[in-house]
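The excerpt is restricted to a subset of chains, each kept in its original location.
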Amino acid sequence: MDRQEVMERIAALSDRSFRAVENTVRALEQMKENRYPFLGNFLNVEKEESADPDVFVCSMPIVPEVLNPYRIVYGGVTATLHDMAMGWMLEHRFEPGSKFVTIDMQVNYHNPGKGKRLKAEARLVHQARELLQVACEIRGDQGELVSTSSATFLQLVRKESV
Amino acid sequence: MDRQEVMERIAALSDRSFRAVENTVRALEQMKENRYPFLGNFLNVEKEESADPDVFVCSMPIVPEVLNPYRIVYGGVTATLHDMAMGWMLEHRFEPGSKFVTIDMQVNYHNPGKGKRLKAEARLVHQARELLQVACEIRGDQGELVSTSSATFLQLVRKESV
Amino acid sequence: MDRQEVMERIAALSDRSFRAVENTVRALEQMKENRYPFLGNFLNVEKEESADPDVFVCSMPIVPEVLNPYRIVYGGVTATLHDMAMGWMLEHRFEPGSKFVTIDMQVNYHNPGKGKRLKAEARLVHQARELLQVACEIRGDQGELVSTSSATFLQLVRKESV
């Protein structure tokens, strides 16, 4: 399909659908600046100030694109926010260039994700050499607990891959 | 920002970035037809034939938008595919209109998600009244095991909400 | 084998082995008083004072019988303490006669379980009708974090069984 045809389809979109396209464009442009991959930019996950140096805080807006059929945030999106917050926390905590892969992640869902934003607070629970045991809490606008998680990450050292 | 300005930014995108916008447009248009929410359409998750009636199979293409900084599929995207495959399996298995929410999900990551597609196979492990215990396996192009998960879903009955 | 023969074998045990038998006898006698089942009595799990009414605290001594081949507490024993602490917390929190079954439990192991005692702190994270989402932390003598867990319990209502 040529670009012209796609442009015409975009022009025909409703305002609400158009905003989803605009969000995609914004994410693509931001990638060039912040070097983060697409998904984090698409979800618009942003680092926030943290009163506790041991807790890494980030948040994302709840846009229509992340809702499931029941109009609450998709469990997969919540899991993605957990994974991003914990991985980002590790990257901030360890020396630049450190790489981490998720070995396993357990996500518990409590209250429905709804309202304006989701806020994630991630912290390192324990480190055993290259194994990082991490936990994260996600809360909604009113401070209500939306989801908790725990995960095990592996720090990649030297040229090893998993 | 007005639509005209966004259209100009889209026109200025590289071909690769433009394809991500086109994917968004396709997802938005498909939503109107299949009534599925945005994210499943954006990830292009499609039902596949299953040789085993007890196993629900679906798959998604690996596009640049789902890759993490190490060029493998984001753990959050893999978790999203698990969650969607398991939820979709339940919707097919139970009577139309049944609703299910994820209570908890455990995801184990094995081999990196790379190649052309990820294929998910979900099945019901056990049902205890409204509690559904479910498992899912995700494999890559060569059949290599990318990720396994187990989850507990709650079937919503009558007008109850969780 | 008749009781007399068993008595002779007991009499022949070393002092250390004899203490394990004595522990079994103590557990069997305590069962008659506290009506708790054998395992909790054998592990000698005891309720402790808690400064926070939302946190249920109990502890158990580390005896040779709970050690694995590396001389640290068996992962299964730690998991048992998690399960008992969370279940006991629920029984204290809800009305007498309430029954709870474990649906799933995730246990993370951090520092080795060693020293004199393990102390478990369990709390209710969220309740969605009959579903109880619970968490527990186990610490050693020096306050070091030995293990954390999260679990989902189902409250049995009326004459239902799972």
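Odds and ends about this structure:
Going in written order, the chains are labelled A, B and C, and every chain counts its residues from 1.
Assume a contact is a pair of C-beta atoms (placed from the backbone, for glycine too) under 8 Å apart; a residue touches a chain by one contact, two chains touch by 3 or more.
This is a predicted model, so every value here is computed, not measured.
Note on stoichiometry: the full complex in this file contains 4 copies of its one protein sequence, with 3 placed in the shown coordinates.
Throughout what follows, only the chains that are shown with their structure count from here on.
Both chain B and chain C derive from one sequence, and where they touch, over half of the residue numbers involved are common to the two copies. Rotating chain A by 180 degrees superposes its CA atoms on those of chain B, with the angle stated to the nearest 5. Mean C-alpha positions place chain A and chain C at a centre distance of 37 Å.
Work out the mean CA point of chain A and of chain B, and you get 16 Å between them. Averaged Cα coordinates give chain B a centre that lies 39 Å from the centre of chain C. Touching of two or more other chains is recorded for residues 103-104, 106, 162 of chain B. Put simply, chain A touches chain B in their complex at residues 1, 3, 6-7, 9-11, 13, 17-18, 20-22, 24-25, 28-29, 36-39, 42, 64-70, 74-77, 79-84, 87, 99, 101-109, 112, 161-162.
In the complex of the two chains, the chain C residues touching chain A come out as 106, 108, 110-111, 125-126, 128, 133, 135, 145, 148, 150, 152.
Residues 103-104, 106, 128-129, 131, 133, 150, 152, 154, 160, 162 of chain B are the ones that touch chain C when the two sit in their complex.
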